[in-house]
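Taking it in order: structure first as structure tokens, then the write-up.
Just one protein chain is left out here, and the rest sit where they should.
Showing subunit A:
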Amino acid sequence: MMTRKAILIPPLAFILRIVLFNIPTIADTLATRVEVVTPITSFKRLTEGLYLYENSVPPYDNGIFHQAPFLLVLFSALTSLSPLAIPIVYAGVDTFIGYALVVITQMKQKNYANAPKLEVEKEMAPIDPWTVAALYLFNPLTILSCVSKSTLIFTNLSVVLSVALALKGDAIYSMFWVAIASYLSFYPAMLMPALVLIISKWTPSNNSTLVKQARASTFYFVAWLALFLISSRILVGSWDYLYSTYGTILCLTDLTPNVGMFWYFFIEMFDQFRNFFLVVFQLHAFIFVAPLCIKIREHPVFVIIVLSGMMSILKSYPSVGDAALFLGLLPVHDELFKYARYGFLVTNLYLYSAALAPIFWHLWIYAGSGNANFFYAITLVYNLGQVLLLIDLVYAVLRRSYDIANPHTIGKEVVHK
């Protein structure tokens, strides 16, 4: 099924990453960029925790390391193998995410083959799955995030795998991977209901009523998560890691700047209201799950895309790696592109923030001629771009459904009263 051109994509992507890993100035610079790595995904901090772990010191005592214990075990094994192991694993995992996206796209196209379509779509071939992979693998944000050795890549891998397995109808392993993702960075837990929708919608099985499937999947999810948490407890020897990992994510104890909305807000927030606004912000990230799952339940893969976009905006420590996952999943629903209204604006907002964020960071931190507001303003622009894209997508999916149901309204303004 692979075309001749497509066969070049994975090796090219792999080699490109390996080459970049071997240019120390690029790899080392990226490893410290706040746009790319956050306190909860930084490889530098992981190295610190790893050193303590391998010397039998409780790795969470230093207050620097905030990542899940499984990563300690993984990297402890990798570093003992060979110095080449880590770049190869990173490049390999990223390439594999690309392949998983191919699988997702194929499955989605198969499932939508008999779905109602617009007249114009009938003559058009859907997107080539390998184009989706290429769009992910050669997205500069993906490459930056991968070469920075951000451990977010493992979360992204887990999310993509859970979606692919859900499309294949494998509830147990889909829940396994979404539990891993939630275990690694907490927020992907919000994807669970959408995965249940995917499984129950396209898997013809005897217990495929939504309620039954939801009950079973919730059980698997909770069981896997409990298993991970308990085995982590055994690995590091105490429950302290919970506060160090999820406590940091939820309570925002590390205010290192990133591309998100949290850090500046909570630097400025009055102490008395800090807890209240933490609750508001964290609830805000989760408030969209139920409405989206109800309203767009006919397109559960699309719900996953929107929610990953939500995560990349509303999580407490976002980085460009989150946007990379969101933008990577986006072409799966390529039929929506013709409804997009803000494409030009959004592209420009991404480019604008990509150009100005490093400049303003330099002005603030090194030149001293700017201040924190400069960098924060750029993160606002970046997130404005993402929000516009999300609004556009949700509009597109609703309008397309409406147009399929009411073909006579195509091209006309629909006023919602």
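Criterion: contacts are C-beta pairs under 8 Å (C-beta built on N, C-alpha and C of every residue); 3 or more make two chains touch, one makes a residue touch a chain; residues count from 1.
Quick note on the criterion: contacts and distances are computed from a predicted model.
Enquirer: Can you pick, from "ATP synthase subunit d, mitochondrial", "Serine/threonine-protein kinase STK11", "E2 ubiquitin-conjugating enzyme" or "GPI transamidase component PIG-S", the UniProt protein name of the chain not displayed?
Expert: "GPI transamidase component PIG-S"
Enquirer: Of the residues listed, A:N275, A:T347 or A:N371, which one is in contact with the missing chain?
Expert: Of these options, the touching residue for the absent chain is A:N275.
Enquirer: May I ask which residue of A:A125, A:L283 or A:V415 touches the chain that does not appear here?
Expert: A:L283
Enquirer: Which one touches the absent chain: A:I23, A:V120, A:I172 or A:I294?
Expert: Considering the complete complex, A:I294 is the one touching the chain left out.
Enquirer: Would you write out the residues of subunit A that touch the absent chain, in ascending order?
Expert: Subunit A touches the chain not shown through residues 270-273, 275-276, 278-280, 283, 286-287, 290-291, 294-295.
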